[in-house]
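Missing here is one protein chain; the remaining ones are kept as they sit in the complex.
Order of writing sets the chain letters: A, B and C. Residues in each chain are counted from 1.
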Amino acid sequence: MAFQNVDRAAELESFYTNMDAQNLEGLWRVAHDVLTPEPTTVVQPYLWRWENVARVTHEAGRLVPLERGGERRAVALVNPGLRGKFAATDTLYAAIQLIRPGELAPPHRHTPTAIRFIIQGEGATTTVESEKITMNEGDLILTPNWTWHEHRNEGTEDVLWLDGLDIPLIRSLSSIFFESFPEDSLPLTTATDYSTKAFGSAAVKPVGYKPAAKDGSMLMYRWPGVQRTLESLRNEVGTAHDGMALEYINPHTGGHTLPTMSCWMQMLRPDEHTQAHRHTPSVIYYAFKGNGSTIIDGLRFDWGAGDSFVVPPWRWHEHVNASASEDALLFSMNDGPVMEAFGLLREESYSENGGQQRVTGVFDG
Amino acid sequence: MAFQNVDRAAELESFYTNMDAQNLEGLWRVAHDVLTPEPTTVVQPYLWRWENVARVTHEAGRLVPLERGGERRAVALVNPGLRGKFAATDTLYAAIQLIRPGELAPPHRHTPTAIRFIIQGEGATTTVESEKITMNEGDLILTPNWTWHEHRNEGTEDVLWLDGLDIPLIRSLSSIFFESFPEDSLPLTTATDYSTKAFGSAAVKPVGYKPAAKDGSMLMYRWPGVQRTLESLRNEVGTAHDGMALEYINPHTGGHTLPTMSCWMQMLRPDEHTQAHRHTPSVIYYAFKGNGSTIIDGLRFDWGAGDSFVVPPWRWHEHVNASASEDALLFSMNDGPVMEAFGLLREESYSENGGQQRVTGVFDG
Amino acid sequence: MAFQNVDRAAELESFYTNMDAQNLEGLWRVAHDVLTPEPTTVVQPYLWRWENVARVTHEAGRLVPLERGGERRAVALVNPGLRGKFAATDTLYAAIQLIRPGELAPPHRHTPTAIRFIIQGEGATTTVESEKITMNEGDLILTPNWTWHEHRNEGTEDVLWLDGLDIPLIRSLSSIFFESFPEDSLPLTTATDYSTKAFGSAAVKPVGYKPAAKDGSMLMYRWPGVQRTLESLRNEVGTAHDGMALEYINPHTGGHTLPTMSCWMQMLRPDEHTQAHRHTPSVIYYAFKGNGSTIIDGLRFDWGAGDSFVVPPWRWHEHVNASASEDALLFSMNDGPVMEAFGLLREESYSENGGQQRVTGVFDG
Partner (left out) sequence: MAFQNVDRAAELESFYTNMDAQNLEGLWRVAHDVLTPEPTTVVQPYLWRWENVARVTHEAGRLVPLERGGERRAVALVNPGLRGKFAATDTLYAAIQLIRPGELAPPHRHTPTAIRFIIQGEGATTTVESEKITMNEGDLILTPNWTWHEHRNEGTEDVLWLDGLDIPLIRSLSSIFFESFPEDSLPLTTATDYSTKAFGSAAVKPVGYKPAAKDGSMLMYRWPGVQRTLESLRNEVGTAHDGMALEYINPHTGGHTLPTMSCWMQMLRPDEHTQAHRHTPSVIYYAFKGNGSTIIDGLRFDWGAGDSFVVPPWRWHEHVNASASEDALLFSMNDGPVMEAFGLLREESYSENGGQQRVTGVFDG
């Protein structure tokens, strides 16, 4: 019935106009655009040539002083499908940042997270929270969500890096927060490059790597890597009760060596004498290098390389390196992961006598 | 009233005798022994001298042929407080194991987990599941719960190591299972020392380490460590779609670089041309070294060092190293962790044309 | 110097024009708009009156037949700040959906997740995967990411509900996938309302609730609730080895009752005789109601209400309700969570003799 159809069309048009005025919309009118069989996207594949990007970036170095250029001199890669959105993809932003000799990109923090991949130049540093990190070509530096950070060129040449941030994602979530640090630079209370020393090398994993063990445990930890890490940490404070101690960790979880056992290598530096404590885990020690003593409930156990000894649960103990010139290295294993699994992990520091026990005897096993 | 007391005592004695006969016991009679203010333990602090342990172990090497000595020639350290329990502590067992030139400690597996800390000697190997691992002084090797493993001395000198196992714990849980492998040796289907190459170095963490970032992210990944890892994996198969690709991981969790972004470094070896695929994460690439092409939905993007380019979500793409002699290295970041958080991670391999797209044009941006 | 400024201005204008042509942008030009001290948003506070929404929805019921209206008749609330985006907030979509008597909203699935809060009307159902769920006023129904679902009005009155979906979020991630089910309706292979019966009641938690126990364990599980749940599941299949068995779960984690112990209540229905199995966890049973037998390694243990008995680790066992008319209820606790924590959980079904042991004796303890 043509008349009816006309009426119907007019009625529908009126209906839709009315809906629109009330900020309502019919799903049936847009569903095919919204609920697509596969993702549609306005993001375009695109490539920015280094020649152009570098030329523009260096021109910015000449034309835009850092103080005038806001807080950072970064040339952003804008996806042609996202013009006006300051984004390279739906979620990510990328830019080339330049910092010239003597310049400081002042400290601030923000909810977007940043990564920096160093392209060229030496002598720059990034400080994150309280740790200064030196930057060299090919290094990757992270400044996670809401961490204070500043960049500084303390060298004599231009330094460039690639910035990557999740700005488009955080903006789409209306969650941008930004704060300038009230002073010119961040206070440095951690050793320079401490986090690099702490983990010994890059933490990477082959894409698609399947661990041989069902529980994802590591199979092998080479001594030279452990040794290098210990050596790089020689001048750090270390622990109160165990000297400079490393735990072998499961790289698939960041957790303990194994579900039931944790392995440690601890370095007692020349003349080091630790504070005493006691804890629920029990420990089996193997003296790997050097000579020293462990005092357990007042009894002194003298050990040399190759000796093994046991500290039972909840017994006071402290360690002494007997040498004024050589390191003493103790390898050990403990059942701490079991204690932790059941809420049984407890530790207590010895508070009397300056934190160290009086020796009441010597073990002659 | 003495008489009453006597009666009461007799009544109680009879009562307790009767309870005992019925396999019942009053908590009030034993609570003070059981629910102690602090842990009591029969484990004794004790030390085993290397001189003695080594002498006994070498004598065992002479007196106890491996075939006669069961499956392993291991001299266990028995805590004097746990005699008869074959244990060094409540939960842990330790022993010195010796394997002589030409010997094989045959393949088996068991629910107790083992660690091996190599004491001396060269030329031995441990195979775990399908991967042979070479053993050197100071190395730590794990054989997790129920993994097949064998030891073999392929060298010319005695090799000794410290064994640590959680046998007492697993026994106390009545959960010991053991199985011999039906053949003389495990089939080797993984490259020798693959897990060592994969992770580049020892995975260790200073005890008590507090990450600067609240979310525990790593601050710095040095290029030389990444480069060494890539180099050691040069001859491995790698991935179908991305060449030999490494993901930068968060060592505190074993997970992605950051909650919203994952960073990768991928090596396209000379003449390498990957298979095409598409996935929901979008990627920003930065060409770090070399020259090559990426084909996106049939359009070829040629790139050289310093160029940046974008692969949008769900677009077919594959990579080509244009050189027959030089590596091409691509650094990239993607939003895969966001996709994963919401169950949106999808990937599809290109199945036509042998898995590689036909080039329909060249990007001239 | 005015001349210089003019030159500089011209130079800068040319510089910026050139950047724009190359799809580059200076962070310093937009940073203040992007990195705001606090979130800015185009989302407006807004209210849609029920009177209007209901009138429009019912008009849509008249004007837009379901078959013509695409797959769903839903009137979406469009935020005036997000016109053209089909969104109520940055991440969420809301709509009123109407389904009329006899109508079917055909089965499909999509990556956006949906919730339905039932507003009015009776007789409608939503099927999710293979389970049909009845809908009543005030109920909340979920259709998670990529689950098949259909709606059907099997009653005699209009049914309305509030739809909530994360469409704007999933669109901003370019991750919309959609698929129609190839048939008119989903096959029903699960009992109607099974998930409601399984969990006994609404799973809710007061906002801000702090558990008394540090490990978040529940303090109290009332018997009437457990009883109701068991009763509602009476006609379901249950388990092969334990009748209809419920585990008491920790509502803060969805996991076991406690880190070291799991508690169960199992109902053996009249004449029920389970299959035999063995597992590493050991179990202490308390016969709460009724009479029956448990056969352990061939020995029959007859029990009545109040009796306690133990099944050691890795022993074959099966349960029998001796009555043809009464239920038998066994409360029990086991150390399965400990086994699970260390990868020691194993179970084996008895395969001989039709899965049930031959009785070789009767316990007379």
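FYI, contacts are C-beta pairs under 8 Å (C-beta built on N, C-alpha and C of every residue); 3 or more make two chains touch, one makes a residue touch a chain.
Model, not experiment: these values are computed from the prediction.
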**Asked** Who touches the missing chain here, C:144, C:187 or C:270?
**Response** C:144
**Item:** Which of C:56, C:276, C:320 or C:333 contacts the chain that the document leaves out
**Value:** C:333
**Complete:** Of the candidates C:23, C:250 or C:274, the residue in contact with the absent chain is C:250
**Item:** Chain not shown: contacting residue from C:84, C:182 or C:306
**Value:** C:306
**Request:** Kindly note down the residues of chain B that lie in touch with the hidden chain.
**Result:** 8, 11-12, 15, 18-19, 22-28, 30-32, 34-41, 43, 46, 48, 52-53, 56, 59-60, 63-64, 68-80, 83, 86, 90-91, 95, 110, 112, 167, 171-179, 214-215, 259-260, 338, 341-343
**Item:** Residue numbers in chain A that touch the chain omitted from display
**Value:** 111, 145-146, 169-170, 173-175, 177, 280, 282, 312-314, 335, 338-339, 342-344, 346
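Rule of thumb we're sticking to: only the chains that are shown with their structure count from here on.
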**Asked** How far is the middle of chain B from the middle of chain C, if each middle is the mean of its Cα atoms, in Å?
**Response** 33
**Prompt:** Mind pulling the chain B residues that touch 2 or more other chains?
**Reply:** 145-146, 169, 280, 282, 312-314, 335, 338
